[in-house]
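Excluded from the complex is one protein chain; the other protein chains are retained at their positions.
Let's turn to chain A:
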Amino acid sequence: MIHAVLIFNTHGKPRLSKFFTPLPPLIQQSLISQIFSLISDRPAGVCNFLDAPDLVFPTPGNISIAEKGKGKTKERKEEDDTRIIYRHYATLYFVFVVDGAESELGILDLIQVFVESLDRSFENVCELDLIFHFDEVHHVLSEIIQGGLVLETNINEISACVQAASRNRKASAASSNPLIPSALAAPGGRGGNRGGSADGAKRWLAAIGV
């Protein structure tokens, strides 16, 4: 499975960090900076796989929560399995931390899919897009990978899902804000939303104390 998806720029500033194995935030950050320093040391033209003897990626992996304590030795063995696959695009590094169940070259293709999906949803994506739409990047990622497993690899399907989700978001946001005329709000999907526009307006009025 995929343990983590990271994006950081050439200065090591994280632009996206998504860990699919539960790790404490501080460990996540130290891992990011460790991986960054290892990757940024690598010269151009070397391979996209990072083997670092001094990097230990803690993978609770196949040990269920209850047996974490005694699974220590097993964890040791699994380490060898974990590898880091990355790609460098302009000012950004896209890093996937995966285990042996994933194909190395397949993940490289998947990174490409991820970047192209971002490109479609942002139209010529650049670092600034990722900075200011940090939530949107998460949404795109959630259409490709869920819980460390690949959900979809077809770019058309991914961007269709992303667009559908953002339409829903806009509709929902519009319906909760009566000041925006309902004509601007996208029509679809309102029926199912239990908080319809009229209902939303009432609540909003109640909230501001009218």
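Operating definition for what follows: a residue touches a chain if its C-beta (ideal position, glycine included) is under 8 Å from a C-beta of that chain, and two chains touch if they have at least 3 such contacts; residues count from 1.
The criterion applied here is as follows: contacts and distances are computed from a predicted model.
Of the names listed as "AP-3 complex subunit delta", "Ribosomal RNA-processing protein 42", "ATP-dependent DNA helicase 2 subunit KU70 isoform X1" or "Amino-acid N-acetyltransferase subunit Mak10", the one that matches the UniProt record for the absent chain is "AP-3 complex subunit delta". The set of chain A residues touching the chain not shown comprises 1, 13-14, 16-17, 20-22, 24-26, 29, 42-43, 45-54, 62-67, 74, 100-101, 103-106, 108-110, 131-132, 134-135, 138-139, 142, 146-154, 157, 161, 164-165, 168-173, 175-176, 189, 191-195, 200, 207.
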